[in-house]
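Excerpt of the complex: some chains, original placement.
Per-chain residue numbering starts at 1, and chain names A, B and C are given in the order in which the chains are listed.
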Amino acid sequence: MEYKQLSGREFPRFSGIKTFFRLPHVQSNSDYEIGIVGVPFDGGTSYRPGARFGPSAIRNISSLGRGFHWGREKHIFESAKVADIGDCSTVPISLEKTHKKIEEFFSPLVKDDKKFIAVGGDNSITLPILRALSKTRKQKLNIIHFDAHFDTYPAAWDCEYHHGTFLRNAIEEGLVDPKNTVQIGMRGPFVDYKDAEYSKKNKITVFNMDDIRKKSIQEFVKKLPKFDKGLTYICFDIDCLDPAYAPGTGTPVPGGLTTYETQQILRALKIKNLAGCDLVEVSPAYDHADLTTLAAMDTIFEMLGLMV
Amino acid sequence: MEYKQLSGREFPRFSGIKTFFRLPHVQSNSDYEIGIVGVPFDGGTSYRPGARFGPSAIRNISSLGRGFHWGREKHIFESAKVADIGDCSTVPISLEKTHKKIEEFFSPLVKDDKKFIAVGGDNSITLPILRALSKTRKQKLNIIHFDAHFDTYPAAWDCEYHHGTFLRNAIEEGLVDPKNTVQIGMRGPFVDYKDAEYSKKNKITVFNMDDIRKKSIQEFVKKLPKFDKGLTYICFDIDCLDPAYAPGTGTPVPGGLTTYETQQILRALKIKNLAGCDLVEVSPAYDHADLTTLAAMDTIFEMLGLMV
Amino acid sequence: MEYKQLSGREFPRFSGIKTFFRLPHVQSNSDYEIGIVGVPFDGGTSYRPGARFGPSAIRNISSLGRGFHWGREKHIFESAKVADIGDCSTVPISLEKTHKKIEEFFSPLVKDDKKFIAVGGDNSITLPILRALSKTRKQKLNIIHFDAHFDTYPAAWDCEYHHGTFLRNAIEEGLVDPKNTVQIGMRGPFVDYKDAEYSKKNKITVFNMDDIRKKSIQEFVKKLPKFDKGLTYICFDIDCLDPAYAPGTGTPVPGGLTTYETQQILRALKIKNLAGCDLVEVSPAYDHADLTTLAAMDTIFEMLGLMV
């Protein structure tokens, strides 16, 4: 099978069935190399819901997504077999059932050595993906985590799992190596600083907004650690971006990154084995003129650049 | 305590702390007669979420709510002690925990003989309210149900309870007397007609859109049964209204009621003992210029008219 | 001078300098017969402001306004010299100064026997127009008043004049004959019923929503009184329409008229001498897809139909 984008010459970019980047929609056990997959679930959200519509909205706008990467000087979709493998089945009203379904969906992918980019959905979808990855590969993962929040928050409302806990859960479950974990974009205020302290205590490398902007972005990216060992995973919560760049999200925080900055960081990363990525917390009902979905599409394209 | 609206002469209607109808915010065990209470939960939603913001948005617009009812020729808030009793505590990510909290919140109210109007939230909040009412009062309830959907849908995704099942659940749990239940505003299409058949089989009186519009609305309201026995409850899903009148809702269906029609129906109802009401499925992120919240406020005002 | 619309054949309707109905913009003392004039002032507003942008937004959409009236079987702009005479100068932060400017602007027009349609602005602009008309013509006016509200409200905040008082002010100042005054579209709720009682006490003919919808609209319009004596003025507050048809307004009230109904009423009116009209309370910041400005343009077109 050929994994080519639908041509804008035959079907202008506003037309056609909407798949990620106009790529073929195939079954998850097909012969692609990198699968982009929707995980439409927002049942872990504490403020604005709506990320369940993230995959659909990002598919729509990604018709604008061209394939040639200027910085890398290569055509992404000619360099690897990339496919839209549809959506993971979810249960909108049960986090437990959905987590189970997510783990079951991703485990065979991992076993098949497929790389993937999971498009959320809220950040609670990350945990079962990490379980699938870590348990199947039987190793702890390196994490590169873009976010405004630490996601090391304690349980809330007697619920161990919600959209602000994945990293704490993953560390406690032994899925992730905190010493090979980097957090980028953090900023306050906090409820009580316990989440920030958790990261510190676990020796996670944290780059908050002041760390990033102390000097120029070109200087900052030189400080990024190299991920030349083990399996690496990127979790990209769209709210690492400033609300001006990504209004359509659940818990926006002023003072965040620009899309130019996240592009620079993503292009500068050195990762030997990038097993998977996610892009979460796009809530289209709060978006305008596709600002947020464009940023999401652009980020997914950079992730593909890191994978091929 | 005086239960008076904040005066527009001292604080213009765009100002002041926002409570329902600018009424005093009191504890749920105060000496009011009718409590308006938010139940901000949308974890039972199958399509567009966001009804968790319903109570807040309806409080905001209800500053426009005047107190004198023209048809009834009386000032509602001078005829009864009406209060904003705040929000019921909820757990955004767990329907089970929230249902328990709702039942615990409403049971003492019912025991205290308070009347109430619950402002959702999605339609899944109705079931635990009915439990509190029926179990505390130890009787089956009459239901007047405004909706585009039957809400007698089967379990989905192995989940017995969601925002389309309250009436079936309530009948099966023995909380409701289907023969004294009326459904108003129903319209297709359906997934498979099983929900419509459930209502028929249980001898619920159904008025679909064609029944309502066969003749004039003045003629239609004459057909409404009287509720002169037992305890009655009104469940008003805002999607009984046409999307043109209530765009801000989760599962809109074209061909619905106008606000003038729901006013006429609500004004024509004869109910001896109206124990409680709910107004559900307002999803403000999809609203525009407060169309939907205005319709919600107006409906709550008519419910108050039925209670005083 | 020729008073012709800019042709859509030379300049498609999205192009060109925006004037009312693409008519020539002339000085107020030119030789037109009917002048359409903006009165951009919203300093009398009690809730949502923004009607100051009404004239500009209605000019924009009125590029869609064609000239041939089907019901009257004539081309309006070939039947009379109609012009855009620009905006009346206003002071956004002073109702007193603006009222003075409005009266000074309209008095010479009236003296010159110009007919006019004033495009607001909020409803507080009506009073100084009535002063100009009544004082210059030295007679009391008949009023046809479309509104959700009575506008016979008492003074508020020690301010005698605001956007809810024009009719009371005009009656008290002897500008208007209440017995030849009709109010159409009224609906509750009220603050305290005093405004409704004022109309009753002054023997104004009131058609509330129930009066209008008792039977069909065709039957209703037969009940409209004839205005075959004296000078008549139409005040059309866009909030007579239901919020679904006119969301962009300051104090919307559910349960209102449809545009089809207002068309039918305006077409059925029999008026011998229609001296002037206003169209007020369009607040574009709350409009969507030009719904409200379209309704406003359509109403102005019907007013022109009554004048030519």
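Just a few scattered comments:
We adopt the following convention: a residue touches a chain if its C-beta (ideal position, glycine included) is under 8 Å from a C-beta of that chain, and two chains touch if they have at least 3 such contacts.
Being a predicted model, the structure only gives us computed values, none of them experimental.
All protein chains share one sequence; of the complete assembly in this entry, 3 are displayed, while the total copy number is 6.
Everything below uses one rule, namely that only the chains that are shown with their structure count from here on.
Using the contact threshold fixed earlier, the set of chains in contact with both chain B and chain C is empty.
Per-chain CA centroids place chain B at a distance of 37 Å from chain C.
Measuring from the averaged C-alpha position of chain A to that of chain C gives a distance of 55 Å. Contacts with at least two other chains are made by no residue of chain C.
Those residues of chain C that touch chain B in the complex are listed here as 46-48, 156-157, 187-193, 196, 208-210, 213-215, 242-244, 247-248, 251-256, 286-288.
Listed in rising order, the residues of chain B touching chain A in the complex are 42-46, 48-50, 52-53, 91-95, 97, 157-159, 162, 285-286. Here chain B touches chain C in the complex through residues 8-9, 12-14, 64-71, 75-76, 216-218, 242, 244-245, 258-260, 263, 288-291, 294-295, 298, 301, going by the rule given at the top.
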